[in-house]
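All protein chains but one are shown in place.
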Amino acid sequence: MSYEPKIVGFLCNWCSYTGADLAGTSRIQYPPNIRVIRVMCTARIDPTFVVDALAKGADGVLICGCHPGDCHYSEGNYKAMRRFPLLKRLLKSYGIEDERVRLEWVSASEGQRFADVVTDMTERVRGLGPSRVHATLLTDQRER
Amino acid sequence: MTRTIKIDPITRLEGHGKVEIFLEDDGSVKDCFFQIPELRGFERFVVGRPIEELPRITTRICGVCPANHHMASAKAVDGCFGNEVAPLAHKLRDMYHHAHYLHSHIAHFYALAAPDFVCGPDADPAVRNILGVVAKVGLEIGGQVIRARALAQDIQRIVGGRATHPVFCLPGGVSKGITKAELEEIRPMVKELSGFADFSLKLFRDVVLGNKAYVDLILHGPYTLDVQYMGLVDENNAPNFYDGQVRVVDFQGKEICKYKPDEYFEYVAEHVEPWSYLKFPYLKKRGWKGFREGIDSSIYCAAPLARLNVADRMATPRAQEAFEEMFTTLGAHPCKALLAHHWARLVEMVQNAEMLERYCADPEITSDKYRVVPKQITGTGVGIVEAMRGTLTHHYTCDKNAICTSANLIVGTTNNNAPIQMVTKKVAKEFIKPGKEPDQGILNMIEMAFRAFDPCYSCATHSLPGQMPLDVCIYKGGDLYRRFRR
Amino acid sequence: MTEKKKLQIALYWGAACGGCDVAVLDTNEFILDVAAAADIRFWPIAVDGKYKDVEAMADEELDLAIFNGAVRNSENEHVAKLLRRKSKILVAFGSCAHMGGIPGLANLTTRDEIFTAAYLNNPSIEPGNRTVPYHETLVDGMKLDIPVFYKRVYKLASVVDVDYFVPGCPPDPAQVKNVLLAVVKGELPPKKSVVGASDRTVCDDCRRQKKEKKVKRFNRPFEIIQDPDVCLMEQGILCMGSVTRSGCGVRCPNSNQGCRGCYGPAPSVKDQGTKFLSALASIIDSKDPSEIEEILSRLPDFAGYAYRFGMPTSTLQRSHRS
Partner (left out) sequence: MQNCRIGVYVCNCGTNIAHIVDAEAVKEAVSKLPDVTIARSYRYMCSNPGQEMIVKDIQELGLNRVVVAACSPRMHERTFRNACKTGGINPYLCEMANIREQCSWVHVADKLAATEKALALTNAAINRVRYHEPLDPLTAEMCPTTLVLGGGIAGLTAALELAMAGHPVYLVEKSDHLGGNLARVDLTAPYLDSARDLLTERLVRLRQNPNISVMLNSQLKDLTGFVGNYSATVATHNGHELPQEKTLHVGNVIVATGYKEFDASRITHYGYGKLPDVITSFEFEEMLRAGRIQLKSGRPPQYVAIIHCVGSRSKEFHAYCSRVCCMTALKYAHEIKSALPDCYVSDVYIDMHAFGKGHEDFYKKSSEVKTLFLMYGKNERPVIRKAGPGDDCQMLIEVDEKLSGERIEIPADMVILMVGMEARPDAGEVARLVNISADKDGWFIESHPKLDPVATTTDGIYIAGTCVAPKDIPDTVAQARAAAGRILAKIAKGKIEIEGVFAEVNEDLCSGCRMCNELCPYSAIVFDEVKKRSHVIPAACKACGACVAACPSGAIKGRHFTDQQIYAQIEGVLA
């Protein structure tokens, strides 16, 4: 059977999660591959969550927060903006493809944009094929 | 008939220094292998690391001689930054290095070599250890030994911030200096160590030279090899452990070559055997000729005796006296008797102590000019120091962002890999002959050969000096015929 | 000491440098007390070790087995499993056994790359050499074997069940002494705990002045002369003291070097590197993506720093390049 990517989404409550709800109330359709976890602010997202998701079998991780300047907590999303590029560098040294992890700004009024982002991400990750991380960590145990 | 060897799975357990001896039908030795089972891959996994970090990574090649690696690495890194180094830094590094020598030599002589001589080579292995020595020479001296080693460690801790795995070397110098107060702390320690070096020499004189059997064992035992010698010397051909040129002489005392660190790969190459993870260095210009002795052999050995064999003199007065006494007594310079390594080690200790005394007297030593910030990244460097266990070479290259692009390491013990392989076989042939059944005694004899080189398989592999767990398997008719283990 | 039967102890190394054993020797005179209180049944560095004795032992005959070093090959694993079987308590001693240690950096590369660098492609290899070691070789009818070199490095706990962890590269001798005392007196904490370390981080013991943090520029250690009194992070020098368990004696920061985290993550930190990343990036003083990139570009090889001693313990454990 064909491979269906598993994507974990971390959404901030005030903009992106609300935006995702708006996509719902407006019945905007997008692929069911994303599994959303709600946090109050992208600033709460410890990069460990992302690597943990990858290690547990996520094929992709999507982080969505308020547009810069619009954070409900005034500056939370800047913390995400600072952590993310360093996380990407780290993942690169682990040999994990760039497109598996993504940070996007989605406001409460951007239901359509949320749907577009999820659709695009799902297709890209589908293109990459399944993530090797989970599998490799399992086969390592079998090496011995 | 063809011989097939049954690999006993249990032999996987041992390994640090696995010796496999194969016999002909008549019981004579067909061949003998000394295998090193471990590789960690430093030469690869340092690639991609910031070059300035290598002195703090390569120390983990060996926790028994981390200072040697720290210094060789620091010098290779200096090279990558155009060798712009604060003069004081060289003094502080050398000071640290000498203290490290003292700690290592004391540990080796008393814990590993002394048992053979103080307790006697035939003593029961159960008492042939440091505790046995303490029992023989008295607890009071035992205490002194432990204390002296501790002092040497303390001096390193004060000078470099840490004893094991120092971190203080940086491009352009060191990350910390020493204060006047710290110097005053060090002074009495050095004085005591200096006295202890003389004491050890005296102990050797009394216990070993005073005993004809031991002198004969040293001079006429099976423990000689006709191979060449390598060591680092200063401009007067006196041993220098931290800096200088590498000199190679043959066992008749003729200089074969003398090279600067960055020329090393023109003079030394490493041979690979599929049955050991540890490489076999040899003199490149002579080419690999196998494990063969002789004046034209490309095999050389390193470590204390080799260093004194390539040297014309010592760098300090009291060491010079000891040097002269040693070679007069042994009757020749260079000396081929492997067991003389122990004596050489004690002579070196005297020079280490005298050098420390010099640095303590140096008015500049407590200044704060211990580092300059390098202005350029030149991209390649070779650092060579004398590790206690042999000439140590680190060769790095880096890119314009000072990220390591390649590393090549020839570590102390590796230099002696071929000689140890050869002496093992020699001893085996000596003790296993048609009609002469091998027995437990072979362990001691082989071990004494090893211990002369003070092989540290932490360097490049991972076991510790001397007292190596040994597994001698003797195969005959395709089966495990005898097995002696410790 | 007590009248009861002496403790039966064994010490052994896997893929290690020997520094851990030196740390034990660095307890100096104390080691004689241990020798008095316990039978050191097996310790290759200091007393005669007889493997056959270890094999001959009944299961759990040893009270304590101290294992240092990582698991790099089939032999390391074999020894680990043997000692696990023979001992009531197995201690992962030092950074390598605890987290994989510096040999664990090899997890960012591959077995082939390692063999190529070591045996085929380096300036001093025998000209034209094509030979690389193999775990089984036939020489003129004589069969020789060496252990299988694994694809990657494992921490001890990945291959056997470990009871206690003593962190550090190497563990601080004073801490080693405390741990051994605790064993002798039978005062060990619950199993699976980290012993010989503090529950707080290195910052707690660091004497440097600490202020609120904002970083505009990171510096590599060779680029500036460090101020001995100011927090290194405030000087733009990477220091993992804030994520790392204390107990080492702050030996690196006290030498004007940033902490590289050898004592492992603080008790409630799941992943030392990503946690450090989270803290570090948060204090970057910029709201402009391109400026942030610019600032981060001065942190080469973050992975090699953040997991200097713990790559095999990190959540992702090793490279996943195809």
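In order of appearance the chains are A, B and C, and numbering begins at 1 in each one.
We adopt the following convention: contacts are C-beta pairs under 8 Å (C-beta built on N, C-alpha and C of every residue); 3 or more make two chains touch, one makes a residue touch a chain.
Computed from a predicted structure; not experimentally measured.
Novice: From the touch rule at the top of the page, work out which displayed chains the omitted chain touches.
Specialist: Hidden chain contacts in the full assembly come out as A, C.
Novice: Tell me which stretches of chain A touch the chain missing from the display.
Specialist: 4, 6, 8, 13, 17-18, 20-21, 23-25, 27-32, 35-41, 43-46, 48-49, 52-53, 56-58, 72-76, 79, 83, 115
Novice: In the full complex, which bits of chain C touch the chain not displayed? Write them out.
Specialist: 199-204, 210-214, 231, 233, 241-243, 246, 266-270, 275-276, 278-279, 282-283
Note that in this section only the chains that are shown with their structure count from here on.
Novice: Just by CA atoms, which chain is the most central one?
Specialist: Looking at where each chain's C-alpha mean falls, the closest to the middle is C.
Novice: Taking the mean of the C-alpha atoms as each chain's centre, how many Å separate chain B from chain C?
Specialist: 25
Novice: Can you compute the centre-to-centre distance for chain A and chain C, using the mean CA position of each chain? Integer Å is fine.
Specialist: One centre to the other, that is 33 Å.
Novice: Give, as an integer number of Å, the spacing between the C-alpha centres of chain B and chain A.
Specialist: Here chain A and chain B have centroids separated by 54 Å.
Novice: Would you please write down the residue numbers of chain A that are in contact with two or more other chains?
Specialist: Only 93 qualify.
Novice: Among the residues of chain C, pick out those that touch two or more other chains and give their numbers.
Specialist: Answer for chain C, listing residues that touch two or more other chains: 74, 108, 301, 304.
Novice: Would you tell me which residues of chain A are touching chain C in their complex?
Specialist: 46-48, 50-52, 54-55, 68, 75, 78-79, 81-83, 85-87, 89-90, 93-96, 131-133, 136-137, 140-141, 143-144
Novice: Can you list the chain B residues touching chain C in their complex?
Specialist: The touching residues are 2-5, 7, 10-16, 18, 20, 22, 30-31, 33, 35-41, 43-50, 52-53, 56-57, 59-64, 66, 81, 107, 111, 125-126, 128-131, 143, 146-147, 149-150, 153, 160-165, 167-168, 170-172, 175-176, 264-265, 268-277, 279, 281, 284, 288, 371, 373-374, 393, 395, 401-403, 406-408, 410, 456, 458, 462-465, 467-469, 471, 475, 485-486.
Novice: Within their complex, state which residues of chain C touch chain A.
Specialist: That would be residues 74, 77, 108, 150-152, 154, 158-159, 270-271, 273-275, 277-278, 280-282, 284, 286-287, 289, 292-293, 296, 299, 301-304, 306, 314-322 of chain C.
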